[in-house]
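Only a single protein chain was left out; the remaining protein chains are all shown in position.
We just call them A, B and C in the order they show up, numbering each chain from 1.
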């Protein structure tokens, strides 16, 4: 019932300032994208107190390789996701 | 008083169908651009009866190397002018 | 600091590489380029080539006027490249290249579009199409106007000019 899954989170853009490589998180199976984002923020803030002063996590979205995940999307297995801050390509 | 001048008229675009090279016209000094256009039309029609069936001359303007001449511009010396049909560059 | 102009009527093949190279600028983040080519059909008729007739002197003057007008509208620092081909081209041949660079993209896009629209109405250039069936015809165009420059922003101006 309380099974956990291990998620790998790819960092992009400004998130690279706070973490090198992928971030590993253990979360309950079925956690929502919103919960995953909170867990990312909590983890990054632990190692980088400055992170808490930014509103980066609120402006960012979680995605897999095919789409951006709505906040209420449920993640039910160990996968690699990506945290995407505001974009500025071109 | 009735001095004449010799004008050379360069042909462009569809006018090339009716005359090869420059057209030479003898006209009174001080003739207007409008008069020159009429003289061009009369001369071309003489050698090409089909020319009269077109409205090419009405849609065309006279120019020197710097500007398009208004109908009432007076030409007071022997110069080279150009007759410019509707354009379609690009 | 005013931008650079390159304007030419050419009978050697036009180069897109030359256009982009000319407008490149360390202070500019954007360039837009328009390339006109000879299409294999027009008004339903198969075309095999096009001959361009150009009144060089006045055409170059209209190119310079258009560059000035574009700078008035979108910034003195625009770099502007305009070349038109003169002579015969086969299908796919490049008839015109316009390239504009600017610090930000909006100005490049707008100036490039403005210049091609105005050239089609104001520059003394004519096009003779050569059809697959052996015929050739001078393409109907826009009557020139002696009432001074007309504005692309004010489109009906072209229509008002009846000759």
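Remarks
Throughout what follows, contacts are C-beta pairs under 8 Å (C-beta built on N, C-alpha and C of every residue); 3 or more make two chains touch, one makes a residue touch a chain.
The structure presented is a predicted model; accordingly, all values stated were derived computationally and were not measured.
For the chain that is not shown, the touched chains among those present are A, C, taking the whole complex.
When the omitted chain is restored, the residue from C:8, C:31, C:82 or C:144 that touches it is C:31. Interface residues of chain C with the unshown chain, by the touch rule above, are 16-17, 20, 24, 26-41, 91-92, 103, 105, 108-109, 112-113, 116.
Residues 10, 12-14, 16-17, 58-61, 63, 65-71, 82, 84-90 of chain A touch the missing chain (whole complex, contact as defined above).
As a working rule, only the chains that are shown with their structure count from here on.
Between the CA-based centres of chain A and chain C the separation comes to 50 Å, rounded to the whole angstrom.
None of the residues of chain A touches two or more other chains. For chain C, residues touching at least two other chains: there are none.
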